[in-house]
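Omission of a single protein chain aside, the complex is shown with its protein chains in their original locations.
So, chain A:
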Amino acid sequence: MTRLTKAAAAVAATAAIALLASACTGQNSSSANDDATKDVTITFWHGWSAPNELKAINDNVARFERAHPNIHVKVQANITDDKINQALRAGGSQAPDVVSSFTTDNVGKFCSSGAFTDLAPFLSRDRIDPAATFPKPMLEYTQYQGKRCTLPLLGDAYGLYYNKKEFAAAGISAPPKTLSEFQQDAVKLTKTSGNSYRQLGFMPDFHGYESTPGHLAAQWGVKYFDANGKSQVAQDPGFAAMFSWQQQMVKALGGFDKLEKYRNTFGDEFGAKNPLHTGQVAMGIDGEWRLGMARDAGMNDLGVAPFPVPDDQASTYGKGYLSGTVIGIASNSARKNAAWELVKFMTTDTDAVVSFANAIHNVPSTLAALKSPKLDPDPGFRTFIDIAQNPASTTTPASINGGAYQVTLQDFGYAYESGKVKDLQAGLRGVDSQVDKDIAQAR
């Protein structure tokens, strides 16, 4: 009885280990020797899930199938990066041929590990010049150390959302352009109620949904890594300036504890009760998708503008943080040439890109689509298109271990805003040290 129980306990304790070890069997091949003119079915995984998004992507796939009658596409929606990681490793007949991901931070991991096929030979074969086809920031986040294993499939741009009705009531005539104007407006728009708020001008806490260190730091035009690939957040003055500004905002708006308590009353970020929809906050940083979501939730008073810039960089007003969806071909796909036809259509066919962008209110990802007259003329949407085209707009660079360096920076941000860490420079040096250790481990 005792021995049996011990054995059972040991088996139970190592169940996870068994799964882990047995999962380590993936193999991949980089050759593309299938005939894309023959009848073939490919599998396409993507992460969109809302009905309008699904309709838009299915319409695009249907257009592709009409243009390529021999290639049939099996579409799998609502896929997360974790599922992609597992499928790419496992391979097999059910694994995807074409994969798209919302997490641009993972491109470094996808490229360096060989999980995604290098697209350079396909681009070269079809005489597609990436530099002449895609906007520069989008080209950056879709490659890692010169290896282009993904292409942009629509993009996201981040800007300022503000409540027009509250602006008028507070006597603010235009959205702020510099961060000092922004702070004044945020204070003016804040209405306290006892120990809490009736309305907050802006939620500066790093957990305030999209007000993350990475999104805010883009306004300072920061560079995360030096020429040797070493983390340089302590050397780049933009990071220290961003953290100091955020701390100043936290103090000006009532202090960390009070703000955190108020933050806990917010509804889901992607639900109808987002604080920008309910009026709990009067200004927020968010992506272009918020426009449609706010209207769907019955909030029609939101105005949009580029997010303000530091006072000493006022001339760069109009820039913002950029991100987007990426698409690539699984390296273990046996139908790479057929898969490439779909990737090429989705990412470079101007009509396909424009109609998809209009349908889901994302930023188009080709230079031709950005200039297309068929693009939605909605002024709010156009604001984000301008941010995406601004040469000073930036993104977070791809890294060999995905977004681990951003998680480290975020963790420091949480510790600093809560007062747990007092010494900013020492903290940033600690971030550099940790990021470098994590990257050394991943190599």
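Note that contacts are C-beta pairs under 8 Å (C-beta built on N, C-alpha and C of every residue); 3 or more make two chains touch, one makes a residue touch a chain; residues count from 1.
Rule of thumb we're sticking to: contacts and distances are computed from a predicted model.
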item	value
From "Cysteine desulfurase", "Phosphoribosylformylglycinamidine synthase subunit PurQ", "Sugar ABC transporter permease" or "Succinate dehydrogenase", the hidden chain's UniProt protein name	"Sugar ABC transporter permease"
Full-complex contact with the absent chain, from A:A186, A:L370, A:A404 or A:L428	A:A404
Touching the absent chain when the full complex is considered, from A:F102, A:Y162, A:F202 or A:W220	A:F102
Hidden partner chain, touching residue among A:N60, A:S323 or A:T366	A:S323
Chain A residues touching the omitted chain (full complex)	1-2, 5-7, 9-18, 20-24, 26, 28, 47, 80-82, 85-86, 89, 102-105, 109, 113-115, 156, 207, 209, 212, 214, 260-266, 268-270, 323, 325, 331, 401-404, 406-408, 410-411, 414-415, 418, 420, 434, 437-438, 441-442
